[in-house]
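A protein chain is absent from this complex, but the other protein chains hold their places.
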Amino acid sequence: MGLFFYYFTKFADHFILIYSAMLFGTYLILSAYSALDIINYMRRNSFIDYRDLLTSPSTPPISIIAPAFNESKTIVENARSLLNIHYVNFEVIIVNDGSKDNTLQLMIDAYDLEAAPVAFESKLHCKEIRAVYKSRIPSMSRLTVVDKVNGGKADALNAGINVSKYGIFAAIDVDCILEYESLLKMVKPFMEEVGEEKVIAVGGVVRIANSCEVKDGKIVKVNLPKALIPRIQVLEYIRAFLLGRMAWSRLNGLILISGAFGMFDKKIAIASGGYNHETVGEDMELVIRMRRLMEESKIKYKVVYLPDPLCWTEAPDSLKILGKQRNRWTRGTAETLWIHKKLLFNPKYKFLGMVSMPFWFLFEWLAPIVETTAFLYLVMMAFLGILNVELFITLFILIYSFAILYSTAAILFEELSFHQYKKKRDIFRLLGTAFIEPLLIHPLTVYYAIRGNLDLLTGVKNWGEMKRRGFAPQVKKD
Amino acid sequence: MNRILQIDWYSIQYTVDEFSRTLYSFPVHIRFLIGVTVLFLIFIFILLNVILGSRIYKTKLLGKRKKLRERYKPLLTQLLFEDDSLLLDPALENKFDAEDLSKKYHRSIISDEIIHLHENFTGETASRLELLFVKLGLHHDSLEKTKNKRWYIAAKGMRELALMNVKESVVHLAEFLNHKNDILRMEARISIMKLSADEPLSFLSRIKEPLSSWDQANIYGMLNKMPEQMIPDFSTWLNSPNKSVVQFCILMIGAFRQQDSKGVLIHMLDHEDEKVRMAVIKALRELNAYASEEKLINMYPLETEDIQYEIVKTLEAVGKEHSAGLMEKILKQPVKNYSISIQAVKTFLATAESGKQRLDHLLESSNPQLQLIVQHAQDKRL
Partner (left out) sequence: MAIDSFASVMKVLICEDDEMVLKMVEFKLQKEGYEVHLASDGKEALEKVRSVKPDIIITDIMMPYLTGLEIVHQVRKEMGLETPIIIVSSIGLEKTVLEAFQLGADDFITKPFSPNELSVRVKKILMKSA
């Protein structure tokens, strides 16, 4: 027993060290790659004129699909702001996912809507569509409102895809604020497609709108959030988007396009079955399924990410909501990885199977679990009085300084590239946040992730803020 | 002075010694970890300095830029719409401060403003802006940019020269046609197209790589900025071995309504490439090519659904009674593709004699599905 315990502690010490080293190494490589890609992106777009797209006959039309559930506070303004986007040929489809409040009525009143005889093919499964509305106002001809029985976000998006007219669709959260030129920028990768390589999806960076000055559904002035919780998320988002996803995009290994704003090739999205009702991580799940389809049918393809800040969203400002959100994200990741477990370490799926999926498995899903286990292990050792205090302290300081280094690098990228926070004070506060985040919020996010996994095991399924969904019984997955 | 330094040295020496003594008392792997940590801290320190430096620099630059733009705005307005005499050299130079024209940064702001305005205006105003650009010597800066090692700066310079119509630079730009960077190569082609007096699109005969939709939009954007008489006959390249060039030219024939090419296009309906056929069908619609009706009707049954949809749509513009017959046939069959059926109703109404009555008749014996499709087709908003 003593010998076993000895080897066990040896193994645990080494495992912690090796895992951390791998994590650091991967993150550093990814940041370097991201830096290269951001520089490349900025150079490529430094001299071009997006306005040429407004006149060109080769610019593809786009359907914007925005599911709405109990959005009565902002829906009218948000719909208008979407209709105001700078683009030539597009439609805006708001899908009222059986809201319990007056979301639909507000839109009917504001935009003088009437039920229209819309004939469409139900290529994707979705709950019953009660009616499709169009405006009597001629200048609102681009607006379509779909009223359907509640079925969750994935279901609403599928309904929107069914009704949509055009070959490229943009899925967005209705409360997101899009920059005017966001569609012009997002469509560029689709238009740059040459030869055999198909562009199947394009993702955009999501930024946090808390404390920003917003006038009539448009960001007028960008401010760093005053409250700590959203400010920490600014840091998290900059890190995830500027240091993480850009690298994956360059490596063509991106498997997550945020549900807040992404553009997809409709034919391929439909061919792969549309959004999955069975997971709360429907955004990631769709990208993986589309990629899987392309791999299996042996078509060259690309998933692109743009570092431009094109989409702004309100982040949770209380721990309670943040907890629910992170809980959901964890469940989404876990469910998605489970659904596509066949791809994991499967050489048939090349980079997707050998690198992207394993990364998400090892460093996104497993990281909080390893962290918690390591913590519990250390507590146990301390309890037994055999904790290697020197090692513990040095390791702790090392990890802490790495976290700060990583955040600082992210802030530097932001400063050199898109430079959204213009006030001098903001940059100091952001740097300050980098110092407290690992100590204050990070343990909580780890806790939320663990809770998410536990909830998943015990069968809790809800969407956090969209929890009052459907009366239909949820299908249990065994 | 010397003494203070010595004392400092001593204490530093002491601290370092003390530190290394403590350090060496640790086992080797801990020493390694401490080393890595110190490395991280040094990196953090460097990054912090870069961030602050960049912040100070950018804030200063932004302020300066804003100030200068505020100053140049009224000046440019005046130069554009006031009397011609202002564009004469002596008067012109007096308008600007010596600093404005001697400092590169100042010039670059004037240049950006002029180019930005030029993008919005045509006619006399545009010509004046071009004149102003050259008179202020800003084209020298653009030319210099094209010589820059960094390709994206060279590309920007090219765009500026092309947009501002600096014709004499065309000779210089020609050397970029074989540049190893494909984006720069394309920019050179587009710039030369804008500037050259004869055969602006001759590059289409030589180009080997495929043109993406993005390239096509860029070329079209520049064509749009050229005088109408410079737009070439696009049928010249319809036999190009480069399929994307063929597609692009078909698109342009439609966009510029080159009616003379109708006959050639109708022949191309037999083309073996689906994308080319698709482009042809769309262009025939733009050209209202009535003569294509028979051929379109005949090819309909053999085509993919995507092309069938385009055929039905083009027939709305070019079809007559004969097309109405095909539409009737489509509508009588069970619905297999909603877009085609909806468009078929529209085309039927546009081509059939007393189409409305015949449609009502057709509906009497049909299912609710078709009724909805007919309603949909007649709702102008959908």
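The chains carry the letters A and B, assigned in the order they are written, with residues numbered from 1 in each.
Criterion: contacts are C-beta pairs under 8 Å (C-beta built on N, C-alpha and C of every residue); 3 or more make two chains touch, one makes a residue touch a chain.
Note that the structure is a prediction, hence the values are computed from the model and not measured.
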- Note on the structure: Touch with the missing chain holds, among B:29, B:67, B:103 or B:116, for B:116
- Which of A:54, A:129 or A:370 touches the chain that is not shown? A:54
- Kindly state which of the options A:16, A:83, A:116 or A:201 is in contact with the chain not pictured. A:83
- Item | Sites on chain A contacted by the missing partner chain, in the whole complex | 51, 54-55, 80, 83-84, 86, 88-89, 137-141, 180, 215-218
- Query: Considering the entire assembly, which residues of chain B contact the chain that has been omitted?
  - Reply: 73-74, 77-78, 80-81, 113, 116-126, 225
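Simple rule for what comes next: only the chains that are shown with their structure count from here on.
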- Query: Which whole number of Å gives the spacing of the CA centres of chain A and chain B?
  - Reply: 28
- Query: Touching chain B in the complex: which residues of chain A?
  - Reply: 17, 43-44, 46-49, 51-53, 55-60, 116-121, 134-135, 141, 188, 190-195, 390-391, 394-395, 397-398, 401-402, 404-405, 408-409, 411-412, 415-416, 419, 422, 424, 427, 431
- Spell out the residues on chain B that touch chain A in their complex, using ranges where they run on. 26-27, 29-30, 33-34, 36-37, 40-41, 43-44, 47-48, 50-52, 54-55, 58-59, 62, 119, 150-152, 155-156, 159, 183, 187, 209-214, 216-218, 220-222, 224, 244, 251, 254-255, 337-338, 341-342, 369, 372-373, 375-376, 379, 381-382
